[in-house]
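Inspection log for the structure reproduced underneath, given as C-alpha cells.
Missing here: one protein chain of the complex. Every other protein chain is in place.
Letters A and B mark the chains in the order given here, with residues in each chain numbered from 1 onward.
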Amino acid sequence: MINVLIQGLALSGLYALLAVGFTMIFSVGRVLNLAYGVYIMLGGYMYYTAVQVLGLPKIGGFAFAIASGIAFGVLTYTILVRRLEDNPVAVEIATLILAVVMQSLIILIYRPVSKSMWPVVQGVFRYEGVFVTYNLLVAMVVSWVALAGLLLFVRYTRYGRAIQAVSMDRKGAVISGIDPRQMNLATWAISGALGALAGVFFATYTQLNPSMWVGPLIVAVAVVVVGGIGSIIGSLIVAHIIGFMETFTTALIAAELRGVFTMILIIVVLVVAPKGLFGRSEL
Amino acid sequence: MPKSQFHRYLLCWLAFGAFMCLVPLFASTGMVRVLIFANFLAIFAMSWDIISGRTGYISFGHPFLIGIAGYTTAILTRHLDAPLYVSIPLAILATLVGGALFFVPALRIRGTYFALVTLAFMELMYQLTQVIAPKITGGTRGLSGLKTIILGAVPNYYLSFFVMFAIAFCLWLIVRTRIGSALAAIRMDEEAVTALGLSTFKLKLFAFGTSAAVAGIGGALYVHYIGSIAPRALFDINFLFTILVAALLGGSGTIAGPILGAYFLTFLLEYLRPFLSGAERYLIYGAITLIVYVLEPRGLHSILERAYARIAPALARGFAR
Partner (left out) sequence: MTALLKLSGASKKFGGLVAVNNVSFGVEKGESLGLIGPNGAGKTTTFSILMGEHRPDSGSVEFRGQTITKVPTHRRVQMGIARTHQIPRPFGEMDVFENVRVGSMPDSVWRLIAEKEPERDEWEIIKSVGFGEREAGMLPGQLSMGELRKLELARTLAAGPEVLLLDEVFAGLTVGEIAQLTDLLLERKKLGMTYMIVSHDLRSLKPLVDRVIVMSFGSLIAEGEFDDVMADEGVREAYLGQARFDE
C-alpha cells in the first residue's frame, strides 16, 4: 500500500511537470495548444538522439532536448498561433493538425517502432516492500524544483510578473506598457522547455514511440479542465488527483483502465462544472 | 437566393452526378476503389461539417459517432446474425443515441472546451472497446470477416457514390433554406441568436441529430464495405485528422467543400503513393492543410469561388463577342 502511495506521489510529480507548460499557455494566451504533447515527444526523442545515438553526456542530452523544445515552442507561436491568435478555436484545430504532422515526421525519421530509453538514473529504490525506480524519484524531484523555480520566477521577477499581468488582465497589462505578444512568446518558449524536460522523464518512464504525445496531452487537458484556468498550485493539486487515480487503478483494478478514469473525469467535470473545480472562471 | 442562381447550382449538382456515374466506364479498378474511399470520406466530412463547420461547435469526436455505428452493426451481424437491413438502421439509431450523449455537454460548454469533451469521448471509447467485453467487441483486434452488402468494385462504387450524393443533395436542400442561416448565426454569435427569439437548443439539436445520422449511415456502410472493424482504425486521432483535414481543406461551412476536400485528399494520396508510403502522407496532408488554413480559413472552396468570380466576367465577355 505504501508502495502504491509512493508510486502515486512520484508519478503525480511527473504529471505536474507535464501539465504546467500547457496550463501556462492557456492562462496567458487563452488558447489550448494541442501540439503540446509534441514538445514532450520531442524532448524524449532529442535526448535519445543525443545520448543513445550520438553518445553525448546526459547533460548534453537535456540541453539538446530543452533547446529543441524552446525552438519548437517559439516556432509554433510565431508561424501558426500568432496568425490565428484572436480565434482560440482555430488555434485548437491548427495545433491538433500540427501535432499529427509532427508525429508523421517522427515516424519518418525514427521509424514507427517503439524505442526504450535508458533511465536517466539507474537503479531501484527498495525499502520494506517499497519499490520505486530512482529514475521516477529523480523525475519527481526535478519536477518539484522546476515548478518551484517557475513559481519564484512568476512571482518575484519583473518578467515573470509581466507574464502574470497578461494572464490576469490583458487590456490592463497593455495599458501599463507590457507587450502581450512578447509575453506570449516568452510563455511559449518556457512551455516548450518545460514540456521537453518533462518529456525526457516521461519517455524513460514509458517508452519512445511516435504516438506517445497523446497520453500526456490528455493528462494536461485534464489538469486544465479540472483545475480551471490554472494557478500553478491548482495544476499541482489536480496533477496529484490524476496521478493517484491512475496509480490506484493500475494497482487495484486493471492497468488497461488507467486512462479511462482520466477521460471520465474530463467529461464529468466539463459537463457538471464547466468552469473547473478550482481557479478562476474566465473563458 | 435568386431563382437563376438556384438553377445554376442545381445544374452543377446534376452535372457532377452524371459525370461521376460515368467514371467506372473509363477508370481502372484501382481508381474506382480509390473513389469509394473518397466517397466515404466525403460522407464523414459532411457529417463533421454540419456540426462544426456550421454551428462552430468543433467536434474532435466524430470517430466516436462513426465507431458506434460500425460496432453496432458489426456486433449485430456477427453475434446475432442479424440481416443487414435490420442491423444498419439499428446502427444509425444507436449513433443518434450516441450523438445525444455528445449533445449534453454541448448544452453547457462552448468554444474550445466542447472540442475537448468530444476528444475525451473518442479516447474513452478507444480504451473501453479494448477492455470491456472483448468477446463481443473483439478487443484490440476487433472483428473481421463481416458481411458485405454487395461484391465488386464497381457496384460498391455506385452504392457509395449514390449514398454520398443523396446525402449531399439533401443537406444542400436543407441548408439553403433559412435554417442554414440560423445555424451559421449560432457560429457567429449564439447569444445574439437567442436575443432574437430563437431557441438555439432546438437548432443545435437539429444540427447534432443530422450530423449523427449522417455519420451513422456512413459508418455502418463503411464497415460492411471493408469487412472489418478495429478500435485503432476507428477511434484514432489519425482518422479524426483525415476527416478534419478533408472538411477544412475543402472549405468548411459548405456542402461542396468537404466533398472537394475528400476527393482532393484521396487523389493526392493516390498520386503520392509511389513516393510516399504510410506516415508521410499525413505529413503532406497536414502541411498543405495548415498552409491553406492559415492563408484562407474557408479552404479551397472559397479560393475556387473567388477565382471563378474573377474569370466568369471575362468568360461571359468572351462568349458575347
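One rule holds in what follows: contacts are C-beta pairs under 8 Å (C-beta built on N, C-alpha and C of every residue); 3 or more make two chains touch, one makes a residue touch a chain.
Everything numeric here is computed off the predicted structure, so don't read it as measured data.
The chain not shown here is in contact, across the full complex, with B.
When the full complex is taken into account, the listed residue touching the unshown chain is B:Leu198, out of B:Leu198, B:Ile284 or B:Leu304. The residue touching the chain not shown here, chosen from B:Ala184, B:Ile226, B:Ala287 or B:Ile303, is B:Ala184. Hidden from this view is one chain, which touches chain B at 174, 177-179, 181-182, 184-185, 188-189, 191-200, 202-203, 206.
In this text, only the chains that are shown with their structure count from here on.
Computed from the mean C-alpha positions, the centre of chain A lies at a distance of 32 Å from the centre of chain B. Only residues 56, 58, 60, 104-105, 108-109, 111-113, 115-117, 119-121, 123-124, 127-128, 130-131, 237-238, 241, 244-245, 248, 278-283, 286-287, 289-290, 293-294, 297 of chain B touch chain A when the two sit together in their complex. Chain A makes touch with chain B in their complex at residues 31-32, 80, 83-84, 88-90, 92-94, 96-101, 103-105, 107-108, 112, 210-211, 214, 218, 221, 225, 254, 256-257, 259-260, 263-264, 266-267, 270-271, 274, 283.
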